[in-house]
Every structure is written in structure tokens, then in C-alpha cells.
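Of the protein chains in this complex, one is absent; all others appear in place.
Order of writing sets the chain letters: A and B. Residues in each chain are counted from 1.
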Amino acid sequence: MPLLGRLDLDARPLVRAALTTVGLGVLVALGNRGGRGLDPALLGYLVACLFACFGVAYRYWAWVERPATHMYFRHTLRTLRSRKALAALLRMALLGLDQLLLQRFIGKRSLKRWGAHALIAWGCLLAFAVTVPLVFGWVRFTSAGTDASRYQAWFFGFPAGSFPLDSAAAFITFHMLDWAALMVVAGCTLAFLRRRQDEGDSATQRFDMDLAPLLLLIAVSVTGLLLTVSVSFMQGRNYGTLAFLHELTVILLLLSLPFGKLFHIVQRPAQLGVALYKAEGEAEGRVPCRSCGEPFIRANQLRDLKALYTALDLGAATHGPRTHHLELCPRCKRRLLAKAQWQRMGGAFDPFADLPEWAEPIADPQTLRS
Amino acid sequence: MAEVIAFAPPSPVLTNFDEWGFFIDPNRCIGCRSCVAACAECGTHKGRPMIHLDEMDRLYSPQTAPTVCMHCEDPICAQVCPADAIKRSEDGVVHSSQKPRCIGCQNCELSCPFGVPIVFSGLEQMLKCDLCYDRTSEGLKPMCATVCPSQALLYAPKAEISRMRGAQPVREFLVGGLTVKTKNALMVPDPEAPLFLDAALLIEGEL
Partner (left out) sequence: MAILPQSLDQLRTAFGPHLNLAPPHGWDADPVPDRLVETHCCFCGQQCGIKLKVKDNQVIGFDPWEEFPFNKGKLCPKGVKRYLQGNHPDRLTKALLRTPEGFQESDWETAMARTVAKIQEIQEKYGKDAFAVLSGVSLTNEKSYHVGKFARLGLQTKNLDYNGRLCMVSAGAGNKKAFGLDRAANSWEDIEGAEVIWVAGSNVAECSPITTDYIWRARDKGAKLIVVDPRITPLARTADLVLPLKPGTDSALTNGILHLLDKWNLLDRAFIENHTQGFEETLRAVKDCTPEWTSQMTGLPVAAIEKAARMWGEAKTSFLLHARGIEHQSKGVDNVLGCINLVLATGRIGRPNCGYGTITGQGNGQGGREHGHKCDQLPGNRDIENPEHRKYICEVWGCTDDELPHKGISAQEIMNAIHAGEIKGLLLLCFNPVVSLPDNQFTAEALAKLEFFVVLDFFASETAQFADVILPSALHEEDEGTSTSVEGRVIKINKAVEPPGDARPDWVILNEIAHRLGRGKYFDHFTSPEAIFNELRVASKGGTADYYGITYEKIERQMGVFWPCPSLDHPGTPRLFEGGQFAHPDGKARFVPTPWRPPMEVVDAEYPVWLTSGRVVFHYLSGTQTRRIGWLVEQCPNPYLEIHPKLAAKYGLADGDAVEITSRRGSLVLPAKVVMTIRPDTVFIPYHWPGNLGANRLTARHLDPVSKIPEFKVSACQLRKTTPDRIPAELHELQRMAYEARTNQAALPGQVF
């Protein structure tokens, strides 16, 4: 524990992360038939993947334990364990299509941002979809028996068809990573251009949070593309050095996953849970503001936020025994601030309170001479 | 007889961000919504104002109140954010939610003691006043405080505020029983005591 204390790591997420990593290890071993499917050249990547898994899992479990996050996590778990699970899963799948795959909400933030983000996201997804099974040994290719012109594909150690070396399928398959790399480079370039133009982003962006991930992604893609260049156009010259460089950048990328901007890939699905939560709250109804009477806060969120306030030591934010600050709508909170200041400044007056007469016609204005 | 009027020198480049303060005096507000208009014009907001301008109660009074983010020292919006998306930079500015993280849950919007953050439903993102970071970080005043005709929104050197104004800044608020400290200040005649935000001011009868 003293070591843990110094590292500022929490025990429970640590245990969970370790279990997650072991779980992944078991899946890898099962999938590659106890190591028989492993490509020795990719061992370094495998080790990095396991480390990244540990890091991401630790960060994820620690994040989920934050009181505010737990509020939603607990709700999603409860839903998935209830009778509503099937409907919820279906809804989450549809939402996932819209928000995670098509990312249409980013398009509403800005079309340029969506373009850049889609290229990067889909490029990365494609690349990982190709490389992770290869690294884990879940998928491999060998020469088909003695026929050197054909390739045999293996999935989880089972033969899964063969195809000729010079076929279009082969060309597309073996260059999949090149397509992915090109997409990522294009996306990152667009992102840089957009960031330079956008006054808001250029003011608030930080190198470590916003620019470094883009640079790292470009480095991975370019070194990967150079491997192809080396093989196809340079008779394999410098292949070894390039392969080392590529491996280095990929490992850096994997290990940075838990720390930087890219962690949002793991966090983002929480959005689906929030959507469920909101839908459920709408069904339950909105609670009216204690001041203006307009319904505004969903009943479940009011309950959970009150509990959260207590957990966060914010429980004192109440007015008298019956009114919680959360029960004032944002507009009334703003009005309260101004009203409190106005009272301290001296308060109001009604200049019409003591007018001697009103709404009475002047009897005969012509005769009222000075 | 003629006298040359003293022309103001070019506006000083606002060096040293820390020495400048944002001072809000809703009592001076004339409800012209210039702040709202200008906030939306800012290159970073693209037509979306981040400042609020509310009528207090038009039946009784023309009083209006501008609200910008107070930039809390320990922002409740950040504490209740499930995505850990709201960050306060070292200069004390609480920023809009980080775009990659924000999941649009509205916890911040409902929890902010001053009713500041705005969650845009289609964007799945919370946006809020960030003290015009693109301007203030370059030594310019925030847009709203620059244009405000009555200077209900004032951005000025902290050292000069006692000379400039009758009322003085308070940066501590009592939200019911909870103390909230902020970077931005509200102007009151007696700044020693924190400003007590008591819902009884709005709600008549039992709370």
C-alpha cells in the first residue's frame, strides 16, 4: 500500500484493471490456440496492447467510481439488469449508430470538425480492426499449402478460405492499413487547418491535450505508409529501421491512450447511457421550479443530483427545510443573484404610490393660467 | 477660451491577466442586450450568445440582470460533471466543457449556483462564458464588458476598482448554507459580508 499511496492509485480500480487485463490475456491465448497463431514479429505490439489495456481499464474504473459518473453508470447497469434491458439495448444500438458511428452530433457542432473527426475516427477504427486480430493471433495468413500463388486465411485457428495473391481481394486486404493511414493523415491535416482558423480553438487549445494526439496519429500513419513505400518502391531498403520506428510510434500511441484526449473513445459510449437516463426522466416528468413554477428538471435527475450533492459535501445548498437550490431553475437562480444584489444596493420604490391623482381629466385646462 | 480636450491614449494592452478583474453590477443594467448581441458576434461563438440577460419581473420594474460565469474557485459544475469535462485553468478561468468528453447530461446546467452553463441539446455539449478566452488571453477585454453601455459589466484593473466605483466587489456567496468563492465579483455597498442568495427573496411564503 505505501507504494500505491505514493503513486496515488486506488486499490479497487487497480484490482479491476488487473482482472480486466488478465481476462484479455486469456481471450488472446484462447483465440490464438495457446500461442500457436502468434506472429513473433508482432510480440512487441502484443505486450504494448496488454499494458494499454491495463492503463485504460484502470482509468476507466477510477472514472466510473467518481460520484458524478457513478450516478449514471449505476443507472445504466440497473437498466441492463431489469426487464427493460432488451428495449434499452435496442435503443442504445440505434443511438450508437447515430452518435458513435455516424457522429452526427459533431456535424451540428461544425461540419469541418465532423469531416476531420470522421476521417480520423473511421481510419483508426479500420486500422485497429485489422491490426488487433493480427497482433492477438486471432487472424493470420499463410501460403496455401504448396501453392505459393495463393494465401490461406485463418480465423481463431480455423481455416477460413484462401485467395490468389494477385487478386483484388488480396490487394485490398493487404493495403487496408494504407487506406486507413491515408484517412487518418487527411483527417489530422484537416483538423490542424480548422484549428488554425477557429479563433476559439486557437485560444483554448493545449499542446498536450489537443495537438500532441494529432501529431502522434500522423507519426503512426506516416511510418506505416513508409513501410509500404519501402516494400513496393525501394526493394525493402531501410525496412528494418522503419519497422522499428513504426512500432515505437504505435507503442507510444497505445500507452498514451489512458492519459490524453484519446481516452474519450472509451468514455464516449456513456452518452448512450445518458440518453436512456434522459428518456426515463422525461417519462417520469419534470419538476416545477420553486420560484417561477415552470417545470424544468427531470424527476430522476433531481433525486440523483440531491444525493450527489450530499456525497460531494454540497448538501448545505438549501433554503429552509423544504427548498433545495437544485429546485430553482437556472433563470431564477440568475434572478436571485441580481435580486440579492439589488436588495443590498437599497431596494425598490414605487413612484406612483403617492401620486395625488390619476386618470382624471383636467377639468378645464384652458382656465388654469399662471 | 479654447481648451484641448485630453484625448484618451490608445487603450492599454492589458498585460498581466491576474491584475484585471471582472466586476458585475446588475443594478446598473439598462436591459439593452448589447452584451448578448456582441457575445454572439464573437468569432468563437458563431451566433450563439453565452451571456444571459433576464428580465426580473417586467410587471413591476424594467430591471434586467446580466449573468456571466462567475468562475468559481471550486466549480460545482465541474464537481458534478460525470465526464470530467469541465476544467479550470491555472488563471482561474472555468472553461466550456471539453468537446470530446462532454456527453450533454445537463448536470452542470442544473447545478450551477448562478444558472450559467447552457447545454445545447443537438450538440450534446455544454457551452458557457469563458471570459472571452480568445480576447482576454491576447490582452483584450471580454466582448460584453467592452460594449456594455452602462458598464454594468466592467473589466478593469483590480487595484483601481475602489477608485472607480461607489460599490465594491464581493467574491463570496452564500448559496443557502453553502459558501461559493469566485474569480469574478459582484458589486455591493458593503463587500465585507458575503452575498446571501436566499430563495426567500424570490419565493414568498414558506420555503
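Quick note on the criterion: a residue touches a chain if its C-beta (ideal position, glycine included) is under 8 Å from a C-beta of that chain, and two chains touch if they have at least 3 such contacts.
All figures in this text were calculated on a predicted structure; none of them were measured in a lab.
Displayed chains that the missing chain touches over the full complex: A, B (touch as defined at the top). For the chain missing from the display, the contacting residue among B:S34, B:S97, B:S111 or B:T136 is B:S34, taking the whole complex into account. Where chain B meets the chain that is not shown, the touching residues are 1-5, 7-11, 27-34, 36-38, 40-41, 43, 46-48, 58-64, 106, 109, 115, 118-123, 141, 143, 146-151, 164-166. Chain A residues in contact with the hidden partner, per the touch definition given at the top, are 108, 110-112, 197-199, 296, 329-331, 349-352, 354-362, 365-366, 368-370.
Rule of thumb we're sticking to: only the chains that are shown with their structure count from here on.
Contact residues of chain A toward chain B in the complex are 63, 66, 68-69, 71-72, 99, 105, 108-109, 198-204, 209, 261, 264, 267-268, 270-271, 274, 277-278, 290-291, 297, 301-302, 305, 308-309, 312, 314, 316-323, 325-326, 328-346, 348. Taken in their complex, chain B has these residues touching chain A: 25-27, 29, 42-45, 52, 54, 56, 60-61, 63, 65, 67, 76, 79-84, 95-96, 98-101, 103-107, 109-116, 122-125, 130, 133-135, 137-138, 167, 173, 175-178, 186-190, 195-203, 206-207.
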